[in-house]
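With one protein chain withheld, the remaining protein chains of the complex are depicted in position.
Showing chain A:
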């Protein structure tokens, strides 16, 4: 009996060790290029390791049962008439409940750190009237709140392109240029069908909905060029609906901005 318990403990520790090793050494995610990304990857790591422990554990249990309790040729008759075990069933009700609850609380914490719980409707200095109903995207707590007025960008999506309007500079661009380490605030609306704004390296996504503006805030942390991908089926050329986001040093960004800036026109 003691022997059996030692084997069980050994196997469980091995499962944990393998899961942790894989969780820390196998990277399944693209580069991290926004404030959100490392927070996301932290959650991913926890979910990955927990998932591996459960999956490897269950798989071993099934395969072990198939080998250990397989019917030998000379055997007849049935297995033991065990119809249940209340305390065991209580254990595997309570432990998963606790795991699920802890994961839920932890992901709430992650979501809060990503700015998901931040009230988006008030003090949002967009050009829209106060009464306009804006639907939540994801917002981000950031030290560089000051930048918000300079970096308000209006995104319009249509079959099959994104357009980025810089109201401060009075111009429209097909590429999204933003300075690194500054909070960007986007108000997005679709001209036709539902699209989505997704930058895998930023770990953010928000649908762009016709007749219902959505907002999305993010802070890029790494200079570079990243794809903007439409993630919602929007028609035959959905797979080709791409744009680029170019994250650059502030001086480069200013240069680009001033080059494209148009004088204010009163209509």
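The working rule: a contact is a pair of C-beta atoms (placed from the backbone, for glycine too) under 8 Å apart; a residue touches a chain by one contact, two chains touch by 3 or more; residues count from 1.
Everything below uses one rule, namely that contacts and distances are computed from a predicted model.
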Q | Listed names "Iron-sulfur cluster assembly protein SufD", "Cytochrome c oxidase subunit 1", "Carbohydrate ABC transporter permease" or "Thiamine pyrophosphate enzyme TPP-binding domain-containing protein", matching UniProt entry of the absent chain | A | "Cytochrome c oxidase subunit 1"
(Q) In the whole complex, not just what's shown, which of A:11, A:29, A:163 or A:180 touches the removed chain? (A) A:29
**Q.** Of A:20, A:171 or A:198, the one touching the omitted chain in the full complex
**A.** A:198
(Q) Could you pull out which residues of chain A are in touch with the chain that's been left out? (A) 28-30, 39-40, 43-44, 47, 51, 54-55, 58-59, 61-63, 65-66, 69-71, 75, 77-85, 88-89, 92-93, 96-97, 100, 103-104, 107-108, 110-111, 114, 116-118, 135-136, 138, 192-194, 196, 198, 200, 203-207, 209-212, 214, 227, 229-240
